[in-house]
Structure formats: C-alpha cells, structure tokens
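The complex is shown incomplete by one protein chain, all other protein chains being positioned as in the whole.
Entry: chain A
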Amino acid sequence: MTQTDVTPASGSERGTSGPILEVSNLTKHFPVRSSGLIRRTIGQVQAVDGVSFQVQRGQSLGLVGESGCGKSTTGRLITRLYDPTSGSMKFDGREIATLNNKQMLPLRSEIQMIFQDPYSSLNPRHTVGTIVGTPLRVHKVVPEKQVLNRVRELLEVVGLNPEHYNRYPNEFSGGQRQRIGIARALALQPKLLVADEPVSALDVSIQAQVVNLLQDVQKEFGIAFLFIAHDLAIVRHFCPEIAVMYLGKIVEIGDRETLYNRPHHPYTQALLSAAPDVKQAAIGGRRDRIRLEGDVPSPINPPSGCRFRTRCWRAEDLCAKVEPPLLQIGKQHKVACHFAGEFDAVGEKPVPSTLAALGVNRAGDKVADATVDVESLDKAGYDDTWTDLAEHRQASAQVAG
C-alpha cells in the first residue's frame, strides 16, 4: 500500500490551521410548485434550516438522523451538488457557498463524495479503469500516459486486484463496488470526503471491511470525513464528534462519549434507546426503550417552536411558542431543548434551562432581556464558556477544567 506516491495533500497554498470546513447557518429550501401551467411556488420544503458545524482537519464528523432529516441534503450542499439557499460554508478558509460552477471547479478535487448505493453510482458501461481514471483526466492531475498506472495504484490502495481495471462494475460484488467508489473519491487526493451512508447498502460482514478501509484511508492520507449515516453504532465507531439532526436542524452535537453516554436531547435519547444492541441482549441486559409516537412531521410545514415537540414526552406550551436555541452546555456539547437533561431525570421534569438565557418565562412570554446573544448561537464550533445546566450559570473551561 505504501509504495504508491499518494501522499497526504500538502496545505501549501492556504492555511494549515483551523477547521477544514466551517458551516454556518446553512439553509436549503426546495420550492414546492403547484400543478398546472403557471406552477406558482406554493410552499418550501425546509430540508436544511440553519445548520452550523465544523469539521476539523483529518477528523470525522458524523451526521445522524432519520430519513428526511436533511442529512443527505447537507452533504450534497457541501459538495455543491445543490446550491444553498442561504448561509455560509468555508472550506479551508475560503467561502464556497457563493462560488459559481466555474469558480468551484478547481475546488471540487478537494471535496469528494462516496455514495450510498454502489450499484447506481457506477456507470455500468464504463470499465473500472475509466471510472477511477476520469477524475484524473478531468483535472489533468497526471499526464494521460500515467493515468493507468495511477488507477492501478488506487485499486491496490482500496484492496482490489490492480489488474482488474479492465472489468465492468457488474463483475464485482457490492463490497467491491463500494471500494471502486472509494478509489474514485481518493483519485484526486481530497482534503474532505463526504461519505453519504457508505456502508448501509452492504452485507453485515462486508460493512466492517469497508469501515476498516475508510479508517485506514483516513489515517494514511489525513482526509477529513463528513460521515452521514443512520446507523448509530457505525457512526459512533467512526466519528469522534457527532451531530444529531431532526427535521433540518441540528438538535444535539457533541463529542461521542458525551453524546452516547449522557445524551441531553430527548430525541437523541429515543434514537439511542431504539437501536438494538446484540451484545447487551446476549448478556440478558435490555435498556428501557423510549417509544416515540407517530412519524416525523412534514418539512413543508414544520411544527412551530421546537420541531420535535409533536413526538416529545417532555413538551409543554413553551416548546410550541419559543424555539429552543442550540445552547452550549458543556465543553464540547450543544443541545437544542428547553428541558435538556439526562435520561435518568425523565421522572421529574428538569426545570427549563433556556429561560434565563432567552429571557422568557415558562409560558413563553418575554420577561427580560436575553443573557445569551441568540445570533451568536448560529456560529459553528464551541466557545470557552457555556451554560451550566445544573447550576443555571455560565461556566468556563478554566473553572470546569
């Protein structure tokens, strides 16, 4: 694997510090048009509605959520397969949300994507050599004569036989096809890989092979990952930092230990409790399952206030009136819930933790000035100070250690 000349992309032109990707208040609304001749816009599907996060260099951020929560749309916005409605995306310090296609072209080599379905994402009429070689040709990374050599190297990196460049996708199994897709994404030595459900279409025994390959690739080439998946166990395994999305918004984001061991948002708690766990079951332990009623509401007409309130067992009038901000409650932990608290506290309802910050009373009426600048909550990353839930005061990294 190491005899290839695939070297970690050097950050020569632009900075080498700071996050590789910083997304602030990213929004994507798809218009819903009426039928008929004029086709007026009669609504907006709010697929992604004000999402902010950072991906650090060489690190992985996981995006989890149910279908329709906007996680795939977020991935496609970052690769600019969709144009954002508003918001900013800074890649390597450079704003890419407003670039046109021509300006975007040189950057596309640095942001690559791995797709979910290895059957529909490879052209059945092209050989593997053509599929993996095309990015090299388009971006003229290597002279035409060396393309084949490079393709062979890439196939070897992803664990395929390099002599198979002449074959067609249908001659490969699902796991092998996904490896071809990974080789294609690696061809341009990207700095950021958006992996949209990279293993969910594969057999269980093959999933582990591909996850291990992605981890090897990340370690060897220092690629940052935005890892989109609905499988909580895989995301936890792959990503040190994880964001949970619900109906186009991030409801909780934090490092994996905090998020999986002490989730504060009721939706995260429900997701975690619903995931079947073989090894726990094997020893007879079974966690209490939180039963969520109903389905995810339509993103065309999302509920007022907190979007999760229609399925939430903690919801009060306050939740319908005031949208909970994504408040930082720990060193690397943000949550958007008025009644944020650990699962143990389900019995006695925690006191709304956001009231003081927002300057509202429990009925949702404005009573004072907000102590937290709500605008500043849209920004990505973490602050040195945060709101301590237990003591209802501002805490800081120095105090809390």
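Some points to look at:
Going forward, contacts are C-beta pairs under 8 Å (C-beta built on N, C-alpha and C of every residue); 3 or more make two chains touch, one makes a residue touch a chain; residues count from 1.
We take it that contacts and distances are computed from a predicted model.
Missing chain, UniProt protein name: "ABC transporter ATP-binding protein", from among "NADH-quinone oxidoreductase subunit D", "ABC transporter ATP-binding protein", "2-oxoglutarate synthase" or "SUF system NifU family Fe-S cluster assembly protein".
Only one of A:156, A:220, A:277 or A:316 touches the absent chain when the whole complex is considered: A:277.
Set against the missing chain, the residues A:103, A:173 or A:304 yield one that touches it, A:173.
Residue-wise, the contact with the chain that is not shown comes from A:206, picked out of A:104, A:141 or A:206.
Considering A:237, A:262, A:321 or A:379, the position touching the chain not shown turns out to be A:237 (whole complex). What chain A contributes to its contact with the hidden chain is residues 66-67, 173-176, 203-209, 211-212, 215, 230, 232-234, 236-237, 256, 260, 270-284, 286, 289, 291-292, 294-296.
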